[in-house]
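Taking it in order: structure first as structure tokens, then the write-up.
In this view, the complex is presented without one of its protein chains, the others remaining in place.
Now for chain A:
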Amino acid sequence: MNSSVLELKNVSKIYSIGLFNKVKKLALDDVSLNIKKGEKIAIIGESGMGKSTLAKIMCDLETPSKGEVYWFGENLSKLNSKEYKKMRIKVQYVHQDPYASLHPSKDIFSILKDPILFNRICERHEVKEKVEELLELVGLTPTNYFLNKYPHHLSGGGRQRLAIARALSVNPEILVADEPISMIDMSLRASIIKLLKDINSKLNISIILILHDIGAAKYFAEGDGKLIVIYGGKIVEFGSCDEIINNPKHPYTRVLISSTAVPDPELSKRKIVEELKSYEPPKRTPESQECPFIHACNYSKDICLKGPGLEKVNDLHFVSCHRYKELPNWKLFN
């Protein structure tokens, strides 16, 4: 078994908003996770469900209101600043919008060179070699052509590749990417996901990918990857990607899968899309006890007023639903 690189223990996040911060909003509700070295994990859910909050807490860009975060087995809140600095660069974050996350007046060489030198990743005379290696890795070739170009010379896809190269420049062990393809042209999306897959298998870096597109999540995590479905700040389903896509247990996961467009005009006519009771997002406060999906779920009963915990379906599959055994058999098409 590989060692754990990132662990969350009962993490909750409460945002205070409104006048005098009187309104409390529960963004994450009792999330526990354990990520091993070299794993690839896709986190899916709709906007406002707590995906980004989760990603930020993983990277320590946001502190949890309750619970603990462990990096490489160490509790973050107990580290001294020297130890923290050493670990800090091992966890890297790729932002959603590559048009905003790159310095517009630095050329590509400087963008990659500066973090390497600042963190003393290698000797000064080796920097150029290292930068070229990174560009090659992310597919910005021929490297000589790109070295003195600026971000505005690149398309969205190129920029995202550069942002990934920059995150990799400090030899991280964990890469968290928050919706890296949502601002990118359709024809280039698959190649960015492919790049992240390659990085995972070549460099054995754990990659956590936040997505709202279940097709992209499947492409990224199929085989040995894992999938986390998050709703209303709670993990509703968790397990091996193949297992969840082929046999989803949570009513929300089922709706999510059947809602994705199928690129086949004949099959799409036979697709079963369940109507929900409500299309409103859940309103959760720190006092909320109920299952977050209760207001929309077609199967909810009184028992759901007390929120379910993650239950084991099998070794590779966990679901947070009281009634998952009573749900009809899953099928996507008529």
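Criterion: contacts are C-beta pairs under 8 Å (C-beta built on N, C-alpha and C of every residue); 3 or more make two chains touch, one makes a residue touch a chain; residues count from 1.
As a convention for this text, contacts and distances are computed from a predicted model.
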{"item": "Undepicted complex member, UniProt protein name, chosen from \"Oligopeptide transport ATP-binding protein OppD (TC 3.A.1.5.1)\", \"Ferritin-like domain-containing protein\", \"2-oxoglutarate ferredoxin oxidoreductase subunit delta\" or \"YybH family protein\"", "value": "\"Oligopeptide transport ATP-binding protein OppD (TC 3.A.1.5.1)\""}
{"item": "Residue, one of A:Leu61, A:Leu117, A:Val170 or A:Leu188, that touches the chain absent here", "value": "A:Leu188"}
{"item": "Residue among A:Glu7, A:Asp213 or A:Glu243 touching the omitted chain", "value": "A:Asp213"}
{"item": "Per the touch definition above, residue among A:Leu26, A:Ile245 or A:Ile294 touching the missing chain", "value": "A:Ile245"}
{"item": "Contact footprint on chain A, counting only the chain that is left out", "value": "46-47, 155, 157-158, 185-191, 193-194, 212-216, 218-219, 222-223, 245, 255-268, 273, 276, 279-281, 332"}
